[in-house]
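Let's turn to subunit A:
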Amino acid sequence: MSLTRDKKLWMYRKMLEIRHFELEVDRLFKANMIWGTCHLSVGEEASAVGSIAALEEKDMITSTHRGHGHCLAKGGELPRMFAELLGKETGYCRGRGGSMHIADLEKGNLGANGIVGGGIPIATGAALASKMRKDGKVTLCFFGDGAANQGCFHEAVNLAAVNKLPIVYICENNLYGMSVPFRKASSVENIADRATAYSIPGKVVDGNDVEAVYQAVKEAVDRARRGEGPSLIENKTYRWLGHSKSDANVYRTKEEIEEWKQKCPIKRYRQKLINEGVASAEELDRMEKEVEQAIQDAIEYAKNSPEPRVEDIMDGVYA
Partner candidate 1 sequence: MPEKLYIDALREGLREEMLRDENVFILGEDVGLYGGAFGVTKGLFQEFGEDRVKDTPISEAAIAGAAVGAALCGMRPVAEIMFFDFFTIAMDQLVNQGAKNRYMFGGKAKVPMVIRGPMGCGTGAAAQHSQSFPAVFAHFPGLKVVMPSTPYDVKGLIKASIRDDNPVVFAEHKLLYRVKGEVPDEEYIVPLGKADVKRKGKDITVVAGSIMVIRALEAAKQLEKEGIDVEVVDPRTLKPLDMDTIINSVKKTGRVVIVEDDPISFGWGAEVAAGIASSSAFDYLDAPIKRLAGLDIPIPYNPNLEKHAVPQVEDIIKGIKDTLR
Partner candidate 2 sequence: MATIVTMPKLGTTMEEGTIIKWLKKEGEPIQKGEPYVEIQTDKVNLEDEAPESGIMRKILVSEGAVVPVGKEIAIIAGADEVLPEIGEEKTKEAERQASQIKSGEETKEQPKEMEAFEGRVKASPAAKRVARENDVDLSKVTPSGPDGRITEKDVMEFIKSHKIKATPVAMKIAVEQGISLETIQKAPGERITKQDLVPKESEKTFPAAETQKVIPVTGMRKIIAERMTKSKGTAPHIYLTLEVDMTKVIELREKLLPAIQARYSCKLSYNDILIKASAVAIKQNPIVNSSFLGDEIIIKQDINIGLAVALDDGLIVPVVRCADKKGIGEISKETTQLIEKARSGKLMPDEYQGGTFTITNLGMYDIENFKAIINQPESAILAVGKIMKKPVVIGDQIVIRPMMNLTLSCDHRVIDGAQGARFLQTLKQILEEPLEMLM
C-alpha cells in the first residue's frame, strides 16, 4: 500500500502538532495553568498518527488516559483541546472532562478514558453497533501495555473475536505500566502474542516508525472492514516524559531515556521525507513554524475563553 505525498506530509504535520502540543501542555502545567494532571505522549506520536492515518473519516476510536495524540490525529482541533485543558467552557467537554476525558463524537472519537482498560469494552460495543447497522465503520481501540492485563481486555477481545466485529485493538506498549516494567507485569514477550488465544491476527510493530504502523494497521482495518474480524497490533514505543505530572521517573535510567530519544519518530521521519525527496528541509521547517504558530494561537484562544458558569453545573448529567 503506497502512501501519497499528501498523506506523508499530513502524518509528519500531525506528529509535529502532537509533539508541540504536549510540550506546551508541559510548560503550561509547570506555569500552574493546568489543573489536575496530564499524561503526555511525547515520543509516542508515530503510534497515534500512523494508526489513525489508516482510518477513514467515518471510522471511530476509543482512546486512553494518554490520549491527546489520538484526539489530534482523529481531527481534534487545537483551540478546543487547549480550552478543555484550561477548563474552559469552549473546550471539548465544556471544561467538565479535562485531559483524561476528551471526546469528539462528531469526529468519531468516543473518548479518552481515566480507567486503565475502560475503553476496551466500549470500543467493542461500538464495533458491535457497526456490525449490526452494517455502516461499514471500523473502530480502533487504543490501550496501553498495562491495560492488557485488565480482565475486560480478555472479555472484550474474546467477544469481538467470537462475533467477528470490525475492530482493531492497538496496544501502545511504552514498556512501563506507570513505574512497573512491562516484563515484570506481563508473562508474554509481546502483547500481540495473546492474539493466538483468540484466534485473531497479532502483529508487533516498531511503534516509532510511522509508516510501519500505518501499514500494519491499514491491513488490519481493511480486514475488519471486510468483515473478517478483529486484529491485535502492538506498537512498541516509549514515553519520554514521566507517567503523569507527578512522576519523578526514578524507575528508569537517563541512558535508557536518551537511547529512546535517539529513536525519535519525528526526527526519523523527517530524514526519510528529505531522503526520499518528498519535501525539502526548508519546507518541513516552514511546516514546523506553522504548527508552532497554530499552537500559540490556540493557547491564546483558550486563555481568552470564558470559564464555565457555576449555574450550569448540573447540565448534562442526564439526556
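The working rule: a residue touches a chain if its C-beta (ideal position, glycine included) is under 8 Å from a C-beta of that chain, and two chains touch if they have at least 3 such contacts; residues count from 1.
In picking the candidates, the idea was that all candidates are chains of the complex that A comes from, given by their letters.
Because the structure is predicted, anything quoted here is derived from the model rather than measured.
Of 1 or 2, just one candidate touches subunit A in this complex, namely 1. Contacts from subunit A toward candidate 1 in the complex involve residues 60, 62, 91-97, 101, 103, 105, 110-111, 113-115, 118, 120-130, 132-133, 151-152, 154-156, 158-159, 162-163, 315-319.
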